[in-house]
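For reference, the structure I am asking about is given below.
One protein chain is absent from this view; the other protein chains keep their places.
Moving on, here comes subunit A:
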Amino acid sequence: MDGDSSTTDTTQLGITGEYMTGGTYVLQTQDDDGDESFNDHEDGNGSKDHFREQDIYLPIANVARIMKNAIPQTGKIAKDAKECVQECVSEFISFITSEASERCHQEKRKTINGEDILFAMSTLGFDMYVEPLKLYLQKFREAMKGEKGITPVTVSEGLGEELTDDSFTGQLPAGLITADGQQQNVMVYTTSYQQIPGVQQIQFS
């Protein structure tokens, strides 16, 4: 720091970042948020011990990668822009989710389904995503079908089970399939996929 006696010198004021907003003034300092490793690593299993609920973000590396691929190849991205988009993303997810959740409640349902999400997007000005998303969903379902050997089930009110990442590649309990009485061509499989012919093999140790 220089020995400048001017009080408008940010270094003198001890402000390392130099920003304030108009209206509500926000000083950006060097040690910004994002102290949780939860936000920086790419691991899917962040520890739940030390983050605040409102500070859950997607891993910055993934976000940055998507940004980089979206802009022209010669373009660069400032570090604070990456962090900022990370926050915007969480905001976006919450934005869509609460709209979808509201509709769910209005219709007295407990489980948010795909339609709710698409409807929310349409309502909130992201109509342009809807058609591409439907196509992606189709491909996703086919990919899932190929892996598990079952036809995709639209989870109904009666099942009400949350599906986690584990259920995509792990074993579905047989009870879940039969409880709703649906007639499906279901193959109950185990984590050792060798028993099922024609299905993509995933080896679990």
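Everything below uses one rule, namely that contacts are C-beta pairs under 8 Å (C-beta built on N, C-alpha and C of every residue); 3 or more make two chains touch, one makes a residue touch a chain; residues count from 1.
One rule holds for everything that comes next: contacts and distances are computed from a predicted model.
A.B. asks: Which one, "creatine kinase", "Ubiquilin-4", "Ribosomal protein S5 domain 2-like protein" or "Chromatin accessibility complex protein 1", is the UniProt name for the chain you do not see?
C.D. replies: "Chromatin accessibility complex protein 1"
A.B. asks: So that we can see where the missing chain sits, which residues of subunit A does it touch?
C.D. replies: 7-10, 13, 15, 18-28, 42-46, 53-54, 56-59, 62-63, 65-67, 69-72, 74-78, 80-81, 84-85, 87-98, 100-101, 105, 110-114, 116-118, 121, 124-126, 129, 132-133, 136-137, 139-141, 143-144, 147, 152, 154-155, 160-169, 202-205
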